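Shown here: the complex without one of its protein chains, the others still in place.
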Amino acid sequence: MALTREQIAMRVAQEFKDGSYVNLGIGIPTLAANYVPKGIEVMLQSENGLLGMGRYPSEAEVDADMINAGKETVTAITGASIFNSAESFAMIRGGHVDFTVLGAFEVDVYGNIASWMIPGKLIKGMGGAMDLVAGAKNIIVTMTHADKHGNSKLLAQCTLPLTGVNCITRIITDLAVMEVADGAFHLKERAPGVAVEEIRQKTAGRLIVEGDIPEMIF
Amino acid sequence: MALTREQIAMRVAQEFKDGSYVNLGIGIPTLAANYVPKGIEVMLQSENGLLGMGRYPSEAEVDADMINAGKETVTAITGASIFNSAESFAMIRGGHVDFTVLGAFEVDVYGNIASWMIPGKLIKGMGGAMDLVAGAKNIIVTMTHADKHGNSKLLAQCTLPLTGVNCITRIITDLAVMEVADGAFHLKERAPGVAVEEIRQKTAGRLIVEGDIPEMIF
Amino acid sequence: MSGFDKVVTSYDAALQGLDDNMTVIAGGFGLCGIPEGLIAQIQKLGVKGLTVVSNNCGVDDFGLGLLLKDRQIKKMISSYVGENALFEQQLLSGELEVELTPQGTLAEKMRAGGAGIPAFYTATGYGTPVGEGKPVREFNGRPYILEESITGDFAIVKAWKADRYGNCVYRHTAQNFNPMAATAGKITVVEVEEIVEPGELDPAHIHTPGIYVDRVILGSFEKRIERKVLAKEAN
Partner (left out) sequence: MSGFDKVVTSYDAALQGLDDNMTVIAGGFGLCGIPEGLIAQIQKLGVKGLTVVSNNCGVDDFGLGLLLKDRQIKKMISSYVGENALFEQQLLSGELEVELTPQGTLAEKMRAGGAGIPAFYTATGYGTPVGEGKPVREFNGRPYILEESITGDFAIVKAWKADRYGNCVYRHTAQNFNPMAATAGKITVVEVEEIVEPGELDPAHIHTPGIYVDRVILGSFEKRIERKVLAKEAN
């Protein structure tokens, strides 16, 4: 069975190491914060200038001056720090953020990612995504393996305008965990009950399957 | 009569406009702070990270964490701000400091300045001088017109390693006030009792004297 | 220190000198930390042909969206402009030019503009449409693109408190782009919630030293919230 959004987020959260600084994109990545395993602590960076992002506020805590990069009202944890946008992206660009998790339209076997623009449709802008993929030490892409028409999002070469080149090393989809290296997707884990054959079918770019591929464990 | 150090400093202080931010080098430039004319207020920037430098401390006020760019103990005025070195030189390089006053070994008719190194003698380093001459809006050089052997310091071309190129526009010596433009020194004022001829004699680079040259007024 | 008193008492005085076709750098992230009164004054002045540098362009009826509505903006330099139907219309009709710039590059361009750095190299955008036409140079085997700094004729900034010398502090994440914007304007105008006396702000904790600030005006703020999201369980 393909994973739900929540299950993808759960699998993402297993990647985090204790004491890591993590930037989570909008959507599934943000959900990952809810599933950080016991004994593991991460600190969330929000690129509008907050290190140590906390939960959403109660009605009484709502403050227009306290938002996250998704422009949602938010709180800060004890021990947080708040800074300007240049400092925030110095952290990101300088490689001080350990994990970045973000969604994508397409990823290819060279680790290229397209996530910000579909020509002909409205251009909303890249926000911080290009800085994040250029700067983070470990980038995890989360997405569905194929679009709603069944077209693979894991390509031999991206077709949409890129967000970054040669930067994606790990992809977690509703079907599989893959690494990107040496011009190929390397299948590492499959969703419970999903056959390697289905993953192969839905992966347009070169897929390498070595040995037995274990199911994800939740 | 050639001006004393204090008189040079007094003449320098006449240059300041009300509400200007000023960086003063070590020596005569620092003395200028004592002679700011009535009705004129300046705020002193010290490049180690202090805007609003005050007077020297009393014994009770001495604090090892409070020094100026000359590494002297100092105080801050009410309304000062303190920041890091990158911010301090962002101000300087970005042209936010209105006046920089500094000494020099040599200046030439192209506005080049040599002030930090005499080959063969010890190299102590340029500190912030290169940043200051590259960044300030108005740079005033103070020095004696000639060295103790009578050799002019106002040259057709600097002979020592440069601190900056095409940056000096105003020079105040013990004999004269000059502007630098179009490949020449332009004599604007002379020290009381000093003849134009003496200034001409002690100026190795091209000197332009137009009309009557007034004496400095103190 | 009257020579350093930056306080002005009217919005006319705050934006005196602003004219058609100028470049205005604006602080703020979404609707958070935006100089509401200064934006309203630009609308009132009716100046046209502006180039506006701001991470976002407000929403249809608030913030910089007001200037879009009155067709005062010729060009936007932003990282994300997705909350604005008017923006979409004007962009598609060719009325509005837009230079999309990655958020971190935009922040760094403003900082560089204020700091006398005309250009810097960054990996951000290399190999993407953002890098097209820009010089590329390798450092330690990795390619980087050259990005030029940004300065503006005016910078409009929203701070929490300022003293008469223009020293500013920002509140929470309303800081965002404001400190960089403040350094990059030929004339920098700061709209604040409170004016305090010199000495009231801790010298070691001033976010924007007064040297960057030309004018300070006391504003009043609606502080509209774009996305109010609440915790599921009450605490």
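Note that the chains take the letters A, B and C in the order they are written out, and that residue 1 is the start of every chain.
Methods note: a residue touches a chain if its C-beta (ideal position, glycine included) is under 8 Å from a C-beta of that chain, and two chains touch if they have at least 3 such contacts.
Keep in mind it's a predicted model, so treat the numbers as computed, not measured.
Peer 1: For the chain that is not shown, enumerate the shown chains it touches in the whole assembly.
Peer 2: Across the whole assembly, the hidden chain touches A, B, C.
Peer 1: Touching the hidden chain in the complete assembly: which of B:82, B:107 or B:199 does that?
Peer 2: With B:82, B:107 or B:199 as choices, the missing chain is touched by B:82.
Peer 1: In the whole complex, not just what's shown, which of A:97, A:113, A:126 or A:154 touches the removed chain?
Peer 2: A:97
Peer 1: For chain B, which residues touch the unseen chain?
Peer 2: Here the touching residues of chain B are 46-50, 55-59, 61-68, 70-74, 76, 82-86, 88-89, 92-93, 112, 117, 122-131, 134-135, 161-166.
Peer 1: What is the set of chain A residues that contact the non-displayed chain in the whole complex?
Peer 2: Against the left-out chain, chain A lists 18-21, 40-43, 45, 51-52, 76, 78-83, 87, 89-97, 134-135.
Peer 1: Could you please point out the chain C residues that touch the chain left off the display?
Peer 2: Its contact residues with the unshown chain are 108, 112, 115-123, 137, 139-140, 142, 144, 148, 169-172, 175, 202-205.
Everything that follows uses one rule, which is that only the chains that are shown with their structure count from here on.
Peer 1: Mind checking the centre-to-centre distance between chain A and chain C? Centres are C-alpha means, answer in whole Å.
Peer 2: Those two chain centres are 29 Å apart.
Peer 1: Distance-wise, how many Å sit between the C-alpha centres of chain A and chain B, to the nearest whole number?
Peer 2: About 55 Å separates the centre of chain A from that of chain B.
Peer 1: So what's the Cα centroid distance for chain B and chain C, whole Å?
Peer 2: Chain centroid spacing, chain B to chain C, equals 35 Å.
Peer 1: For chain C, jot down the residues that touch at least 2 other chains.
Peer 2: 111, in rising order.
Peer 1: Residues of chain B that contact two or more other chains, please.
Peer 2: Expected reply: no residues.
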